[in-house]
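Some notes on the structure that comes next.
Showing chain A:
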Amino acid sequence: MGTAPIALQYGFFYFFAGLAILCAILMVCGRNVVHSAIFLIGSLLATAGIYLQLTAEFLFIVQVILYVGGIMVLFVFVIMLVNLDVASRQRQFNKQVWLAVLLTIVLGGELGLMTHVDGSIFNSVNAPQALPANTNEVATALFQTYMLPFEIASIMLLVAMVGAVLMAKRRGA
Partner candidate 1 sequence: MPYLLPVFYGIVIVLVLPLLAGYIVLLERKVMADMQARLGPMRVGPHGLLQPIADALKLLIKEGIIPAQADRWIFLAAPLVSVTMALLAYAALPFGPVFQIADLDIGLLFILAISSLGVYGIVLGGWASNSHFSLLGAMRSAAQLVSYETAAGLALVSALLLGGSLSMKSLVEAQDQAGAWFIFFAPCGFFIYLVASIAETNRAPFDLPEAESELVAGYMTEYSGFRWSLYFLAEYANMIVVAGIATTLFLGGWLRPLASFHGHILGTPIEILDIFPVIVFLGIGGYCFWRAPRQPVQIQKLVMVLFGGLFLVLAMVMFGSLFVPAAMPGIHGAFWFIAKVLVYLYAFLWFRFTFPRYRFDQLMKLGWQFLIPLALTNVLGVGVAQVLRQQLGWNAFAAFGLTLLATMGVAAWLITLGDRRDRLAAAAPAGGD
Partner candidate 2 sequence: MPLENEFVTRLKGKFGDAIREAWIDRKQSILVVDLKELQTLAHYFRDEEKYDFLTDLTAVDWPKREKRFDVVWNLYSFARNERLRLKVHAADGESVPSVIGVWPVANWMEREAYDMFGIRFEGHPDLRRILLPDEWQGFPLRKDYDILKQDQDWVRENLGIESGQ
């Protein structure tokens, strides 16, 4: 992939980036919850595409398996289970619209300012072309370099899960 011409690379990047943004906007604006979920999936997949283009294959796969294949399936599942007809009838834009516009302008201005003033922020890291077998590197990082934080994180997740199960059980009983 590293050998692809630079124009092709740019093309792919803009395609994925545009798709991600478009899907994100459609997701927020859609009235039908299931449609929104589908657009969210599209946005996630487009982001995954960008990862792939950066030759971060493992990240790409994790994004697809976890977010798209796992979490979003549960989302869609729950959405279908509880029939959310009510939401589609409600007004989508509430009174905070002006606040949102203001925030958008501020954020956009900030970004523009930063790129304009100091362009080096966003191209400081030059990704090396074709990382060799980055699955191995991820594994090394997780299980050797950062073993302790990784294990602590997993134990915390486990605790949270057990807690959730317990709470759900108690309510049911």
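The candidates were selected such that all candidates are chains of the complex that A comes from, given by their letters.
FYI, a residue touches a chain if its C-beta (ideal position, glycine included) is under 8 Å from a C-beta of that chain, and two chains touch if they have at least 3 such contacts; residues count from 1.
Just so it is clear, the structure is predicted and the values come from calculations on it, not from any experiment.
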item	value
Candidate from this complex that touches chain A, chosen among 1 or 2	1
Contact footprint of candidate 1 on chain A as seen in their complex	32, 34-35, 38, 41, 57-58, 61, 64-65, 68-70, 73-74, 76-77, 80-81, 133-135
